[in-house]
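Only one protein chain is missing from this complex, and each of the others stays in its spot.
The block that comes next holds chain A.
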Amino acid sequence: MTGKTFAEKQLSGKSGRDVHAGDYVEAEIDVAMAHDITGPLAFQTFDEVTGSDGALFAPDRTVFTIDHHAPADGVQAANNHNALREFAAEHGAHQYDVGDGICHQVLVEEGHVGPGDLVVGADSHSTTYGGLGAFGTGVGSTDLGTAMATGDLWFRVPETRRFEVEGDLPEAVYAKDLVLKFIGDVGFAGCTYMAAEYAGSTVAALPLHERFVLANMAIEMGGKAGIVEPDERTARYLEAQTGRAPSTDVDDPALHADPDAEYVDVHTYRAEEIAPQVSTPSNPENAVDVGKVEGTEIDQLFVGTCTNGRFEDMQVVADVLEGEEIAPNVRMVVVPASGAVYQQMLETGVLTTFVDAGAVVQSAGCGPCAGYHQGVLGDSDVCLATANRNFPGREGSMKSSVYLASPATVGASALYGEITDPRRVDTSRYDDVALAKGARS
């Protein structure tokens, strides 16, 4: 018998069976999450399957966030928010409110997720938790509502594609560029029904905020989960966030793929050969070296989302904008991924840098990422975003265009008002960025 991938080990452990890719299991859930779009429908399911006196499988491991329409942009959104608050209060679940931030950022910041956890979130970017060595996967509201009641859920054990990167990332190249490159190579459906394992010396050297980016965008190649195996950096991150060591030993073999695990295939990269990437409209798989689209005129820049709305991302952009003003032909919308990120921006002066440069800084949440509010695009608008998706009409009009890039590329482009190679920007501006990369790992 061959060894097991991370996904096979996780779903074996959580189902109590020795399973391999292709098997169907009912596995025990560690954490269940829903937000203001997916929560109300999950509650209907929960009430229906449990009857009127239903209890959550584990109230302390059930988490709700208000992030997609936060603050409420209409009466229906406000009513949804109240539905979440009432349900959480009645059932004793964790409730994060307006301004606390995006579900995926809040769950990792607040220590709701640890290595080896099986996390189901009613949001497709629940793959983010793989950055901590958890098995995180997105489900719908019916799935979540039943999981909230029973504490388990059915899964097909996925095959795994592995992405190995060796070497040092060049200046101004980040995890975002890596993952856009991967998506470009395997395609938008390249990991459908599969897990993506990210490995190699480059990935091992990435701080946690960068690992979350890789895991987050696994869904953009159809992935069921995106995994970076846990290590000492993971343990240090969790201690820094929660003040305590992770409950699971990060070296536990159960949290690491076997050397003889069977993969669909292994894609290998040299970090030195990766250029900053930009995904052109209207699919994340349209990733190209930034040089191919340099000079493309833009109207809006968006810094934020569960992919790249963390403090370190804000700092990368602020380091470029320090003492400068954004180009007169563009507007910049900045949305911190969480209230804690907002607070850190305030304390470090990053907020001032943005405001001085002419950016609009909004309260923490999803912002205009899915075209709800706070920066929706009109017909002719072209946006360069640190987001994860650029589907037709994603941020507003079907006639608008969204390009995806790293915070460094968005920052450099803000200076010139057109898509700009971040390597063209005075390199001394990245001194602080390098520091940020090491300091928080």
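Everything below uses one rule, namely that a residue touches a chain if its C-beta (ideal position, glycine included) is under 8 Å from a C-beta of that chain, and two chains touch if they have at least 3 such contacts; residues count from 1.
In this section, contacts and distances are computed from a predicted model.
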| item | value |
| --- | --- |
| Chain left out of the displayed complex - its UniProt protein name, from "Membrane-bound hydrogenase MBH 2, subunit Mbh2J (Hydrogenase subunit)", "Formyltransferase/hydrolase complex Fhc subunit A", "TldE-like protein" or "3-isopropylmalate dehydratase small subunit" | "3-isopropylmalate dehydratase small subunit" |
| Sole contact to the chain not displayed, among A:8, A:117 or A:143 | A:143 |
| Positions on chain A where the hidden chain makes contact | 24, 37-38, 40-41, 44-45, 48-50, 69, 74, 76-77, 80, 121-124, 126, 138-143, 146, 149-150, 154, 156, 188-189, 192-193, 222, 224, 283, 370-372, 389, 391-394, 398 |
